[in-house]
Every structure is written in structure tokens, then in C-alpha cells.
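The structure under discussion appears below in the form of C-alpha cells.
Heads up, one of the protein chains got dropped from this complex, but the rest are sitting where they should.
Each chain carries a letter (A, B and C) given by its place in the written order, and its residues are counted from 1.
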Amino acid sequence: MTGNTFGKAFRLTTFGESHGAAIGGIIEGCPAGIDLDLAAVQLALDRRRPGQSKLTTPRKEGDQVEFLSGIFEGTSTGTPIGFIIKNNDAKSKDYDHLKDIYRPSHADFTYEAKYGIRDYRGGGRASARETATRVAAGAIANQILKGISITAYVKSIGKIFMPDTITTFSEAAIEASLVRCPDERTSKKMERAVAKAQREGDSLGGIIQCVIEGVPAGWGEPVFDKIHADLGKAMLSINAVKGFEIGSGFAGTKLKGSQHNDAFNADFTTQTNHSGGVQGGITNGAPIYFAVAFKPTATIFKEQETATKDGKSAKLKAKGRHDPCVLPRAVPIVEAMAALVLADHFLRSITNKAI
Amino acid sequence: MTGNTFGKAFRLTTFGESHGAAIGGIIEGCPAGIDLDLAAVQLALDRRRPGQSKLTTPRKEGDQVEFLSGIFEGTSTGTPIGFIIKNNDAKSKDYDHLKDIYRPSHADFTYEAKYGIRDYRGGGRASARETATRVAAGAIANQILKGISITAYVKSIGKIFMPDTITTFSEAAIEASLVRCPDERTSKKMERAVAKAQREGDSLGGIIQCVIEGVPAGWGEPVFDKIHADLGKAMLSINAVKGFEIGSGFAGTKLKGSQHNDAFNADFTTQTNHSGGVQGGITNGAPIYFAVAFKPTATIFKEQETATKDGKSAKLKAKGRHDPCVLPRAVPIVEAMAALVLADHFLRSITNKAI
Amino acid sequence: MTGNTFGKAFRLTTFGESHGAAIGGIIEGCPAGIDLDLAAVQLALDRRRPGQSKLTTPRKEGDQVEFLSGIFEGTSTGTPIGFIIKNNDAKSKDYDHLKDIYRPSHADFTYEAKYGIRDYRGGGRASARETATRVAAGAIANQILKGISITAYVKSIGKIFMPDTITTFSEAAIEASLVRCPDERTSKKMERAVAKAQREGDSLGGIIQCVIEGVPAGWGEPVFDKIHADLGKAMLSINAVKGFEIGSGFAGTKLKGSQHNDAFNADFTTQTNHSGGVQGGITNGAPIYFAVAFKPTATIFKEQETATKDGKSAKLKAKGRHDPCVLPRAVPIVEAMAALVLADHFLRSITNKAI
Partner (left out) sequence: MTGNTFGKAFRLTTFGESHGAAIGGIIEGCPAGIDLDLAAVQLALDRRRPGQSKLTTPRKEGDQVEFLSGIFEGTSTGTPIGFIIKNNDAKSKDYDHLKDIYRPSHADFTYEAKYGIRDYRGGGRASARETATRVAAGAIANQILKGISITAYVKSIGKIFMPDTITTFSEAAIEASLVRCPDERTSKKMERAVAKAQREGDSLGGIIQCVIEGVPAGWGEPVFDKIHADLGKAMLSINAVKGFEIGSGFAGTKLKGSQHNDAFNADFTTQTNHSGGVQGGITNGAPIYFAVAFKPTATIFKEQETATKDGKSAKLKAKGRHDPCVLPRAVPIVEAMAALVLADHFLRSITNKAI
């Protein structure tokens, strides 16, 4: 049983390798009768696209999505929405030297262990290129979520953190920053840090914060499909993610119950929001906020110790085109995965009560 | 679409409320021909059972599991294993005062918002009592995982942390501690802290660490069912959990790639293990380790501001029997959920390659 | 991946062997807020129960269903409904002689081939006793289907057929017949035939017809989950079923298109109903009708040639208590499976269009 489908009522199934002919997916569960804004889908893809700034990989992919079905004269028909994104600028030659050697902290060795074969060109299926399909589908999911805003931004890169807050920032403020950090001062520092890592052939990690507003109370399915459990899985399935926390998260473990509990107002809003908008796995109407930890990019241009396929020690230095820090481009991916989770739980919640 | 099933090849479906007649579940996918150690299942339940120490709720539940099917003369038959655990010591009267009022940071309000009705006795389906079924199923899952050890322990309670390490500890060392912290000095401090919170009518949270050894390389299913994504979902679905991190987690975001990458030895072991045993969502044979953040218990005996069902301000003080800190009893739950994930991925991995 | 779950939005997962402690199941997806008529569930079980007439097995099972969760003060809560039915009158001794021998046209050999082990007592999991859980769940499913009637009856036993029609018959007319054939004359003939087979130690098969009225247009999910494909699977999963046809079925293959097509009236009703209420896998508002073929009961009291587990020729004559013809008791099973399919597709259809 493979794992290429995400969601139950709103579902995305994907395929594709970094250097194959195309990547793509099938979106199921989009209700009929929605006038889809396909330009918005392309816009989301453009935000994830390589080559968008001097701080990202120079690989040039137009990332033009082609919708093949499920949309008739601009409106969803209720049938599956198939789409592809062609791989145009794949430079497979750059990867010939990786045929028989494993890159440290990449999935080369593990794919080989699992399948006995791997498409070594550009990371194959393990490449973050795959996430473009998530962004396309997330942008469709977003269009069935009325009155809901999903906003992610870069909270930290390496040791540089922006001031702690769970406010929503304007898209403009986020997009104005090369690293998608809405705090201008912090953004400048981050940009310098990324540029430095780039010069040094090294890489940086960081944390993305996501704030969701407008979700009504009542979404999320006990006991295993708690909405934050599904959000957690969604985020942890993104390349390079090593951690997830909702609401007070790890820091909240240091508080006492009397400090942590969110007292109710008479109108069922809460005086604090340590819960992060979720109680018992079900939304309570307050903003949902969570943080996602990304490790530093595994591809670095410094020499590393590693092993060849036949078990010999070797030295390796990256070739190819890579991001010194994936966080800026990961922002739309986090938003897309959040949209997929919400669309799924929106549809699932509809039948909770007798009609 | 409800969410009461966990896993795909090895599956657990559960039912039951805290004060109903019984809780229970159906385990599917246990291969035929395994001589099951049912005493080991009961032992796992005993570790989660209420009333096991002065630091836990005095509710007295024998938590005797009754297996109803799928086992013939002690051996699994390949058919579903149905089981129930009766609720014996439910004191529903203790909850009458909660019929029309919502407890802060509990799921009372959200269940009502979702379903328009709730079984308010003992927290109903939202009660952590439900996790007993996970422990029972996890103890079965554990028996199909040959040569694998799953060991969880309490790493922190409130602000008290044990020395940082990712070593496996002996079960004896963990069980010797009232709070299941294998570091004796830290354990004593934690016990005092929990006792103090108990006296004050307050509660504490903390972090559980889990270390898994013996998993071969090749388990985990790209791209959505990465093994750490499934582990994350498993843990986040446990009551009171607010965060999950694998390997270097949030701290790892501060490292550079050149510091974080796990260089390979010639035998494909790695010189470090920042990955936490997983690369690209697939195990690499190194120990898997992860941390799980639990918020402080929501039930406290201090007066809190809240709201009644009909939207009036109110004051509330807990009655009933509760744990001032859930972490000691959560240790076997974390282990059980890890076992469920591993058993599922073990079975799923078998068909990865042509046979 | 085992196959003990039926349905996607409205789901039943079952467990249990014929001679284990109990059989049971978990019903998921029943919306909250439905005042459930549990007496109706027991009534449905009574119609399937062994020992209800001189023409059925004398095994005496009260088949009392015990609901363990998901219902609070008589109303569904939206959480899973767990239930068990105890096995009281299991006479396992009757089956000792089957430990090492395979009964012809039973599942003894195939279970052994599949699992390497089998619970030989009373047919184990392969026993039709399992269908009691379907009847219980179907009776719950039925209660979320407002304005829909599902009526099955025996159309033929052996070579005795009732006059061809697709009318709905009153439950009274069906229940008045010992063999559940609403045509009184045919019923008498069938009763005599069954009694004769019983005396001769032989068995009979037959066909059950089911007519469903009141289903609105628009249920059924292209392309694989066509509603008649799901009905077909549901029926074929019942013990002893060898065939399924909807609408004109096999006989319709002999008509020309100009004879077979159902011309529309201006109000979208059709002048004929060869379609059986389904076009393109989606209901059209006309009555749904289908036929289900049951082979003669495999257990007969005549001597048969067979083989022992270790590959020796042997003779076998049934012991134990058995139905000479399963059709009368299969009527409520067919209705229950139809109800499960309809409840599932009702819930699934709700999100077809944008809301």
C-alpha cells in the first residue's frame, strides 16, 4: 500500500519524479458548480517556483499547470480534476555522478533500500519538485473554503527569529520580503544570512508559522483524525520538515494548567488561545496557528564523507542547482497543505449532524 | 467520514465513551499464525491503568481486556480481533454539574458545536479513557514486530528536564520511577513537582521521548505516508498532545547543513543521527527517536471563568477524579501508537519490491 | 489488507466467529441527533435468527444485540456505535470431526490455504452467523433513510418461481409466508419443496428479489462506485451468493436498444424501467430493483466424497444443525446490505454540489 493520496473527502493523489516527463495529480471531491479561478492556481505555483529570486535555485521551470478534466467552461463539474506540470528544465546530466553514491541526509540510500532501484536524476520522487502538485491542488482547495484565510510566513531562519507573535500578516508584507518574513528588520537579517550560507556553499533551516482565520467551530474528526493530527501529518509529509506544534506547543509544556487553560467568555470565545483554535481535535472558532520546523537543506557544496552503493567510503560535493534555504519557497507549500486539510474536514463535517 | 480507524494494512478501529457500558476495538491485519501473548497485552494496559500510584487519578478500573474473536487456541487466525474493556468504576453522578456548562480547554464546547449533542459523563468520547483501546491494540502490534524495541519515557515535566540524551533506557529503570523518568534524580524532582501541583489543585504538562531500535531500512511510504508523518499524526491524535518532533526537530533548524547532515560510513550507518532514523520519510536503519509535547491537564481544581450552554458567564471548579499530570500514564500510549505505526508500515513495506 | 469494513461514509466493520464468545461490529458515520429505534434493530435480527420456523436450523440464538457506545439517552451522538451479539448456543463438539477434513463447497479448504490455520468450529469466520452483524447495522442505516422503503422477498426456490413482477409487496404478505415469498400459492409449493429437501438430507437454492422505492435522483458515485456496482458487491459478499442483476439484467441482453431504452416523460419519469432505477451508476428516481442468486446450502446430510487435511480421500456426512434452504433467512440480510449501500451513498451525495 503506497502513500500517494492525501485526504478522504477532498483527496489529492499525485505522481511524478523530478526529471520525468511531468509531475501531476488528480483532485477528487471538489463539489460541482464552483467557478474556479485558475489564474489563482498559477499564482500560487509562481510563489513556489524555482528561480524566483537570487536566493533560490536557478532551475528555470515555468511550472505551468495544465488542467485536463473536471472543469467545464470554467466551472467544476464534480468529476475528478486531473492536471499535469511538465518538467522542462531538468538537467539530468548534473546527476550522473550520483548514480552509484548516496548523498548524506538525502533519500538516496533509503529509496534504494526500499525499492532496490531509484531514479537518481534530480532526487526522483524524493525531490521537493513533487510539492508543486500540492500547491496546485491546495489552490483549488482554497476556493471551496469561503471566508477562511490561510497565511504562512517565515518565523525564523537559522538563529534569526522574528519577534514572537501570532498575528496574521498581510500577504503584501510577506511577499515584499525576499525570504517571506513579514518583519522588515528581521527579513533583512535573514536575507544576509541566506546569502552568506549560499556563498559558503552551506545551507540553513528555520521555522514557518501558519495562521488560519475564519474556520467555524466543529471541524475535525475524533479520535484519530483530529484536525491538528491531520495538519501535523500534512506538514510532516513536506520535504525537510522535522517538527510540528500547534498552539502553545512545546513551550506550553512548561505552563501550569491554571496558566494554560483558555477561559471562556460568555459568547464562547476564549480569553487566551493556547489551544491554537483546537480542543479535542475539533476547531473552536478561534484562530488556528501552528509552527513547522524545516531542517537545513541537505544539499551543500562543501565536501562530505559518504558511501558508494557498493559500500566504499567516498567524498562528495554537490553539483546541480539548489536552494541554500528552502523556507521562502516552502511558505506556499505549507499554505497548500493546510488548505487540503481544511477542505477535507469541511466536507467531512457536513454530515456530522442529521439533516 | 468519521475518524475512528488508524492504519491501512494493520488497522485499529475503536469505539466507546468514558461512561458507556464498554470501550473496545477491532484489530485488522494481524497475520495468521502468531502465538499471541495475551498476558503482555494486559500488562501494557496495567501500565496505563488509572489508580496505579498516588500521583494518578484514583478511578479504579481493572481494565481487563476481553478478546472476542480472531484468536484460536492462542494463535492469531488472520480474522479480525475484536475486544472490549468494560467500564466498571464510572461515577457519572460526578458529572451532572457539567451537563449545561463547558469546561475550559476541554472538548465539551467543540463536541457540542460539532454534533449538537454530547455525552457529558466523564468527557464521553473525548475522554482519555479511549486510549486504553490503543494500548491493547499496540500490544498486539508489538508482537508482529520481531527484533524491534520501542521505549518511551518522560523527558520533562513542567520546567524540570532530564539530561539531554537519546539513549534507550531499560524498562526496569523507567518502571522504577513513579513518573516514568529513568533518571533517578530528575524523577524525584518531578514527583515532588507533581505532588505539589496536586496539592494546589493545579496541573502540569511535559515531554515524552520515544526511542525505537531495530527497524530495518526501507519502511515508510512516500510521499504523504512518510513514516515520521504517520508517527506525528499518531502522537498528535493522543489527548493533550500539542507538538511532535523527530530527530533534531525544532532545535535542528538552528544548525547549518554542514553541521546537520549525517555523514555515511562505508557500511551505510551514519556518523550522527540528526535525521532520527528517517530520510525522505523512509527508515534508514538508525534508531528512530522523537519527542511528544503534552499540555498540562485541562482539569484543575481551581476556580475558572467559563460559559454555560445558553451563553452566560459562570465559574467552574472541577469535581471528579483526575490526574494532575498525564505524562506517566501516557508513556504506554506513546509506545502503543508507535507500535501501530510500525506494524502498519512493516506490512506495507513487504510488497514494495517484486517477489 | 483485510476486508472487514463495508462502506466509506457510512461504514460497518465487523468481527467474530460462529463459535467464539461473540460477534459484533462498529458502525461509523451515523449522523448525530437521530432518535434511534433499537427495538426495530432487534426485530430485524429476529427475522434472521435461527430457529424461527420448522424449516430453519434449530440452533437457538436469542441474537440479542447489545449497543455499547455512540447512543446517549436514545439518540445518536455522532461517535461510533459499537455492538456485540453473544454466541450462546454454540455446540462446538458437533464440529470436532471437521478438524482434519474439508467439507465440499465450504470454505474449510480455502481458509486453511489462505491462513494456514482455521477455527473449524461452526465454520468459524466463514459461517453465515457473521451476517447477524450486517442485519444489526443495516437496521441502523435504515433509520437515516427517510421516505425510502427496501423490500426483499423470495422469488424462487429451486425450480419453483413466483409469477414475474417487480411490484413491492407488503411486509405483512412477505412475513405471512414461512419462506418469505409473498405469493401465497408459490409459497406453499416452496414450503413443500424445502420440507422435502430437509427430509432427504438435501438442500435448495433460489433467488431473492429486492425492490427499493423513494430514492431520489442523484445517488451513486462515478466511475467505480456506481450505485449498482456497490449493491452488487454488497450482495455478492453475502454467504452462498453466486449472482446479481439489476433492472433487466441477463434477460435484457436479448432485447434491442429500441426495446430496452427507457423513454422519458416530460417530468423525467420513464415509461419503462429496464434500467432498474440507475443510469450511469446514478439513481434516476425510479424504483431500484435487483435479483440475487443463492446456491443451494453446501451442508447436506448425504454422504459426499472429500479429502482430509493430509491429502487422503474420505467420505463425509454432515452433523450439526443446518438450514435446508437459506433463502427465507437471507431476506433480511439482503435488505440490510441494501440499506448499508444506500446510507453510504446518501451521505456521500450530500457534498456533490457546492453548498
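Throughout what follows, contacts are C-beta pairs under 8 Å (C-beta built on N, C-alpha and C of every residue); 3 or more make two chains touch, one makes a residue touch a chain.
No experiment lies behind these values; they were computed from the predicted model shown.
Trainee: Given the contact definition stated above, which residue among C:67, C:115, C:153 or C:169 touches the chain not shown here?
Mentor: C:115
Trainee: Which candidate, C:42, C:92, C:149 or C:270, sits in contact with the chain we can't see?
Mentor: C:270
Trainee: Which of A:66, A:96, A:171 or A:303 sits in contact with the chain that's absent?
Mentor: If we include the chain that is not displayed, A:66 is the one touching it.
Trainee: Since one chain isn't shown, list which residues of subunit B touch it in the complete complex.
Mentor: Touching the missing chain: residues 1, 9, 29, 31-34, 76, 78-79, 144, 222, 347, 350-355.
Trainee: What residues on subunit C make contact with the chain left out of this view?
Mentor: 1-6, 8-9, 14, 102, 104-107, 109-111, 113-116, 125-126, 130, 156, 158-159, 197, 202-207, 216-226, 228-230, 232-234, 236-237, 239, 242-250, 252-268, 270-271, 274-276, 278-285, 291, 293-300, 302, 304-307, 311-313, 348-349, 351-353
Trainee: Tell me which stretches of subunit A touch the chain missing from the display.
Mentor: Per the touch rule, subunit A residues meeting the hidden chain are 1-2, 4-5, 8-9, 11, 13-17, 20-26, 28-29, 32-33, 66-70, 72, 75, 77-82, 84, 114-119, 124-125.
Definition applied: only the chains that are shown with their structure count from here on.
Trainee: Which chain, with its centre taken as the mean C-alpha position, is closest to the global C-alpha centre?
Mentor: B
Trainee: With chain centres defined as C-alpha means, what is the inter-centre distance between subunit A and subunit B in Å?
Mentor: Each chain reduced to its C-alpha mean, subunit A and subunit B end up 26 Å apart.
Trainee: Going by the contact rule already set, what residues in subunit A reach two or more other chains?
Mentor: 1, 9, 222, 351-353
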